[in-house]
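Note that this complex is displayed minus one protein chain, with the remaining chains in position.
Right after this comes subunit A.
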Amino acid sequence: MKGKVGILLAMVVLFGVIASGCIGSQETSETKTTSVELTGDFVKDVVAIGKALESNGVSEVKFSAWGSGDPNSVMRVYGIVEAARRINKVWEENGVNVRITITDTHYVASFQDAYQEYLSKQPLGQAGDFFVNSYAFLPTLADEGYILDITEYANAYKNVIEDFYPSLIEASKFNGKLYGLPQDTEARPLYIRKDVAAKIGFNLEGIEENVKSGEFTWSDVYYWAKKAKESGVEWGLIHRKGSAHPDLIQFIFAFGGKLYNEDSGKLVVDVPAVYKWLYVEWKFAQDGLLPKDIMSWDWAKQIHPAIVEGRTLFDIGGTWYWTEWQTKEYYGKEGTPRPLKPEEVQAWFAYTLFPAGEKGLKPVTLSQPFVWMINSKAGQQNPKYDELKDLYHKLAFLMIIKASDPDINAIHSVISAHLPVRKEAAKLISDEKWLNDLKNLNLDLDPQVKDNIKDIVATTVHPINAKFLADVSYMLEYTKLAPAHPKSPALADIFKEAVDKVLRGEMTPEEGVNYIIQKINADPELAQNVEVVGEIPKDWKFP
């Protein structure tokens, strides 16, 4: 009996296997064209990819877009949504029956958190197909194989690539290969309160030129900050905090130092420049011109209110502050906190480059471009991914080409006070008619995009803001980039700790420099990647 049951079971299993094989064979379809060569003609390439997908039975391509940053920078994800709409339109006009659907627009405030999430989810295949984040993370993502090498694709689109500012394209490379397209950039001006300056007799006329020529240095900043303090203003200088915001390392460049040795590929601790940076911070804090505990100040409740309420003469900030002050309720001087009006921002703030550290040196600014990056697994949620991977990847590349359209880039720049990355976008910003159309949202945009940016547009699209962007654009000629090196965040953390200790008076500037060197040497891996050059200068005076 047992034997019969066994034979019966074996037959059932065998039948099942054969049947499933037959059913499976019915589902198998022939894979047709799986590769399309990019020609540089956008419409032709999009149509060719669309047709190739269609011939393989694909009617819908799903992508997701991940972005992060300040509340006004949502075009970092809606740029992708708009790009999808524009490609869909091309397909529709050319009779291609395929559509792109953006399944997820994931936008978070902290770009470091977004990076952390991407890093943990990419290996699991759960990260966004498009990822826009700081170029500082690009080397690690590229090195780990988490983002797509688009060098070959970009070669076919030289006409578009050449319209980007070259330094920003360089920032999107790792080991000579291109891993993304610039999405935006910014400068970090030194803001000066005009009302406080007037109160202390600080004539701001020609200040920009004096800073440019290196006549107005950090000794002058100190002098006027002290005057402001003596006149009863709470602070002489307020600056940003944290290690991910590389504002303060501008001091290293302003004192003629460097952060990276291109010959050895190592990070550099330029001891004389770092010492001078720490000394300036220490001097300002010791003399009560800069809060000793600024590195633990609250952004929304302390840092921004102190600036917009005129409780400081100087502030080291970013260009995006200009519109952030117009959208966030930082100004509480009249009782109920409110955002500033464009006219107020214009009337209250002057702005210049970050002055030279001392006479004979040059002013600087620092940019941290954001970059459109493509997941190396982009398109994996779509049918026949393994066979059609090349098509999905090329389509993703064409998506970021489209998302870099001058008008999309210009919209982002105007509403978020970031600088455009393309020359064509810069031209649009200075076009009054186009600005008016943007103000009225009278542009050919996806309804979803319009709906999501309408409030930001209402408060930020203003001739004053466009003029500000035009005014600060020249700063890109002076810009420096923090090194895009996998060990850079670790070194930035150590710099931050040293600045904090020096500001609080726990260490002298000399001890601060030694602390940095000690911390680097304590980690053999970091020590291998960092060169310590120069010595603490003797008899150096500030101011």
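FYI, a contact is a pair of C-beta atoms (placed from the backbone, for glycine too) under 8 Å apart; a residue touches a chain by one contact, two chains touch by 3 or more; residues count from 1.
Throughout what follows, contacts and distances are computed from a predicted model.
K.L.:
From the names "Peptidase", "Pyruvate ferredoxin oxidoreductase, alpha subunit", "Tryptophan synthase beta chain" or "ABC transporter permease", which one matches the UniProt record for the unseen chain?
P.N.:
"ABC transporter permease"
K.L.:
Where the complex has a chain not shown, which of A:329, A:424 or A:497 is the residue touching it?
P.N.:
A:497
K.L.:
Of A:213, A:264 or A:521, which one is in contact with the hidden chain?
P.N.:
Hidden-chain contact among the options goes to A:521.
K.L.:
Pick from A:60, A:230 or A:298: which residue touches the chain that isn't shown?
P.N.:
A:298
K.L.:
Who touches the missing chain here, A:115, A:153, A:202 or A:235?
P.N.:
Looking across A:115, A:153, A:202 or A:235, the contact with the absent chain belongs to A:115.
K.L.:
Which residues does subunit A use to touch the chain missing from this display?
P.N.:
These residues of subunit A touch the chain that is not shown: 112-113, 115-116, 119-120, 122-123, 140, 144-146, 241, 244, 293, 295-298, 301-302, 486-490, 492-493, 497, 504, 515, 518-519, 521-525.
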